[in-house]
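With one protein chain held back, the other chains of the complex are shown just where they sit.
Showing subunit A:
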């Protein structure tokens, strides 16, 4: 395992040569700042709300890898003092789906900070997030000697057809994609790295009903008190050293956890899926995206009579998808 961790770290250093700094404001990072890391491509539509959401939560600095966007993404993030940007034209796929790049940035800038690694369509929700800033959570975790915090992906979707409502830049995506599946998730232990392997939700239900083992992983550990010896292994699903993956209790108690609202199913979803399919830069030779397109041709969305409409974190907590643990 140590060897594997070392290899990952070495790899991210090698891959760092693919990154070129476009906008470096990292000198402004103060010692106890909360940092957010993200890799994206052509996210001009979702980025304005994304930045607002995380600034409101109390993220102090954003570190972005721009994978060769050719829309207005670059203009949106230019000349903002709390954003640093690296640009790359290299392949998302050969960089282990961006993990290598982010690992490099984490190692270089994340050491000693609380770091949040999310995609531009993921919105972090944690207990009391409507009344307590992110720093309240990280302070509490630090006082409890907890180094990593789990938040599973919760796929959000609109009622009816995906393209029925148009998403305006700057709009809260959850105004449209307000619905989710509340109770069809499977959990398995990964004996190798100790993390849980969570699958289910609308993507598994619609696109992988016949081969659920192929359904995308929903377990994520996005918030970590970073140390330069740490490394993400596969996206933010799991980490090394393995102890960081133990974000769950095995004796019956509940550790605190959150969710990442995943605003994937918006009206630009089909376009995104087609683009990704031609770029062939995603997991499993893009099986996922092909399945999406096949099923969505006929226009039926993921919504059904058992879908839950998102209200707030307390609702998610009561449904049992996240937990306050002993934070009160």
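We take it that contacts are C-beta pairs under 8 Å (C-beta built on N, C-alpha and C of every residue); 3 or more make two chains touch, one makes a residue touch a chain; residues count from 1.
Rule of thumb we're sticking to: contacts and distances are computed from a predicted model.
Going by its UniProt record, the hidden chain of the complex is named "Peptide O-xylosyltransferase" among "Peptide O-xylosyltransferase", "Urease accessory protein UreD", "Citrate lyase subunit beta / citryl-CoA lyase" or "ATP-binding cassette domain-containing protein". Residue-wise, the contact with the chain that is not shown comes from A:144, picked out of A:94, A:144, A:274 or A:312.
Between the chain not shown and the residues A:94, A:184 or A:315, the one that touches is A:184. Considering the complete assembly, subunit A touches the hidden chain via residues 128, 131-133, 135-136, 139-140, 143-144, 150-152, 181-189, 196, 198, 201-202, 204-205, 209-213, 219, 247-257, 304-307, 320-328.
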